[in-house]
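Only one protein chain is missing; all other protein chains are in place.
Presenting chain A:
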Amino acid sequence: MINIVSSHSSELLSGLGQTVLCSLIALFFSLIIGSMFAIFEVLPNKILQTIGRIYVEVVRNIPLLVVTMFFYIVIPQYVVSIDGFVAGTIGLTIYTSAFIAETVRAGIQSVSGGQMEAARSNGMSYWQSMRYIVLPQAFKIVIPPLGNQFINLVKNSSVLAFVAGFDLMYVGNDIASTTFDTINSYLVVGVMYLIITMPLSYYMRYLEKRTNRGAA
């Protein structure tokens, strides 16, 4: 293992960098897109509800690789040329956003209806009630399942390896095929994924504890 790390440190670090970058971008945008579709699903508007429902059902029931290949092969062919990293990151964002939408929707719906009624009776508009009362409580509830989604997202970013995204998995494959030391190559890659996911996991736990301390 040490051999692999010392002889391929710059490739491994660059792969790690690509994985972290892709994960951060996908995390940011999938949280925004996912939350938006979650809100669509709970709005008192049949058309938006249907749009939200269709988006979630279609996207989450297609394999990640198919979504990614669509952006890697179909989009460049008919619309605009994008490289593997961009295609992979977009695919991962869209795929993850469907799961985040489901998680956030469940969180919003688990906030008691009385909270919304109280806020509306207090004179607040629907959006003010959502912003000040319902969403903060919903996000608190969904921290643990969201943490799972984020960890899945980091691991799923290995899809970049299939579209020449030069991520950690891509680098690992490359090292394994050039050195023939498959065991150590993939062990190193596995450990490097843990380096990203374990702190994330602990951070989510910390966040969960901290928010629980404030209010029950």
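Quick note on the criterion: a contact is a pair of C-beta atoms (placed from the backbone, for glycine too) under 8 Å apart; a residue touches a chain by one contact, two chains touch by 3 or more; residues count from 1.
Everything that follows uses one rule, which is that contacts and distances are computed from a predicted model.
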| item | value |
| --- | --- |
| Protein name (UniProt record) of the chain left out of view, among "Acyltransferase family protein", "ABC-type polar amino acid transport system, ATPase component", "Quinol oxidase subunit 1" or "(Fe-S)-binding protein" | "ABC-type polar amino acid transport system, ATPase component" |
| Residue of A:9, A:45 or A:128 touching the missing chain in the full complex | A:128 |
| Residues belonging to chain A that touch the chain removed from view | 112, 114-115, 117-125, 128, 132-133, 136-137, 140, 214-216 |
